[in-house]
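Below is one structure; the comments refer to it alone.
With one protein chain withheld, the remaining protein chains of the complex are depicted in position.
Letters are used for the chains, namely A and B, taken in the order the chains are written, and counting of residues starts over at 1 for each.
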Amino acid sequence: MKIAITTSGDSLAAPLDSRFGRAPRFLLLELADGSFTLVDNRQNLDAAQGAGIQAAQNLAATGARALITGHCGPKAFRVLQAAGIQVYTTPGAPTVAAAVEAYRAGRLQPLAAADVEGHWA
Amino acid sequence: MKELAIVSGKGGTGKTSVTASFAALAGGRAVLADCDVDAADLHLILAPTVVERQPFRGGHEAVIRQADCIGCGACLAHCRFEAVRMAADPEDATAPPRFTVEPTACEGCGACVRFCPVQAIAFPERECGEWRRSETRFGPLLHAQLGVAAENSGKLVSLVRRQARRQAEATGRDLILSDGPPGIGCPVIAALTGATLALAITEPTVAGEHDLERLLALARHFRLPVLVSVNKWDLNPAMAAQIEAAARRAGARIAGRIRYDRAVTTAQIRAQAVVEGPETGCAQDIRQLWATVLEALNG
Partner (left out) sequence: MILAIASGKGGTGKTSVAVALAQAATGKVQYVDCDVEAPNGHLFLHPAITERREACLPVPAVDAARCTGCGECARFCQYNALAALGTNVLTFPELCHGCGGCAKLCPAGAIREVPRRIGVVESGQAGTVRVTQGRLDVGHPAAPPLIRAVKRQAGADGLAILDCPPGTACPVVAAVRGCDALLLVTEPTPFGRHDLTLAVALARGLRLPLAVAINRCDTGDRQTEAYCRAEGLPVLLRLPDDRRVAEAYSRGEGMLAARPEWARLFRQLPAAMATLGQGGAP
């Protein structure tokens, strides 16, 4: 099963990026064997609005079944939910590896709804 | 991180004047953000030294390549925003008409680009203005200038706020003071979403009352707590009281009043915050208001 973690870096040691819509990339991890790929998310840098919506579609296309990030707004959440992607937030995890560790240990709670108000734009 | 958004509904009630004084009173603790991006005035008091400026790009605009255009008019037929102009060819009366896109009306939807039968329409990114990070005597200021007649003011407001947040994190500050725009449309929505608290500055007039009511409805829509302050309250004390009563019924808290004083204009002309000038009753009122706002932010 693949899970995605938002990050600005390029490895498991990289810091977790707490943003979803405007995170530079996702680290897409295959839980079974620990291999990963990096998925670019920078189409959103100049998005006039709805960056989270674009990011969610972007993520849905990767086949990820879960997302770990810092916060998730309502529009992004709606798309992720429709795509069947479980969203976990962990604003406190310093690195991708720490976030994955917390996830594997069952310490992360899945979101039932967006945890922050959307940015209008 | 706490963010105070200073809004009003009605224009001209004193948002920027109050923000400038709050900046002075915050003792360097705050990052300042001027979110009134298409008519920004806070810098006129704060005298910023610009440290960083970046172009702001938002969306696209349609540009018809005249050399490729066959004059079929499909663009005009598809445009919902009255942005396509048709004019007779000035040099040849028998030639097909010329079509051009008016940049100030184009909303960058891309319909004409998509449906042009000969792909004669370019769709470049639109440069809508500039945002700036500056140093001021009260702390860092994030501000912007939206290009004349440009779109995407909401996006620029969001960008200014994001940069203010970054600056606060980078400098170990925990408070953002945002000077908001008038109205209740997308730049105001962009200034309010995710803020900790809104302070609505109004005036003791029927227009102030009417527009405040709409603003409070908007804040309720976003479940944002609101403090209300009637500025120039002594111009019509009965109206001031009426507005406060209605605001309470609408779920807002009354934070205090500010009396009318020509010193506000004098201070503006001197490029000073009111509280930097002589200690008038009005300056006292603003200090008291700041104390109440701080308590609400900390509480």
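Everything below uses one rule, namely that contacts are C-beta pairs under 8 Å (C-beta built on N, C-alpha and C of every residue); 3 or more make two chains touch, one makes a residue touch a chain.
All figures in this text were calculated on a predicted structure; none of them were measured in a lab.
> Just to verify: which one of B:Ile189, B:Ala247, B:Val275 or B:Val293 makes contact with the chain not shown?
B:Ile189
> Tell me, which residues in subunit B touch the chain that this view leaves out?
Its contact residues with the unshown chain are 9-13, 16, 36-39, 41, 44, 59-60, 78, 80-82, 104-105, 107-111, 114-115, 146, 148-151, 153-154, 181-189, 203-207, 210-211, 214, 217-218, 221, 235-236, 239, 262, 265, 268-269, 271.
> Mind pulling the subunit A residues that touch the left-out chain?
Residues in contact with the chain left out: 47-51, 53-54, 56-57, 60, 75, 78-79, 82-83, 120.
Going forward, only the chains that are shown with their structure count from here on.
> Using mean C-alpha positions as chain centres, tell me how far subunit A is from subunit B in Å, no decimals.
31
> Provide the residue numbers of subunit A that touch subunit B in the complex, in ascending order.
Per the stated touch rule, the residues are 46, 48-49, 116-121.
> Going by the contact rule set out above, which residues of subunit B touch subunit A in the complex?
57-59, 108, 125, 152, 154-155, 157-159, 161-162, 186, 189-190, 193-194, 222-223
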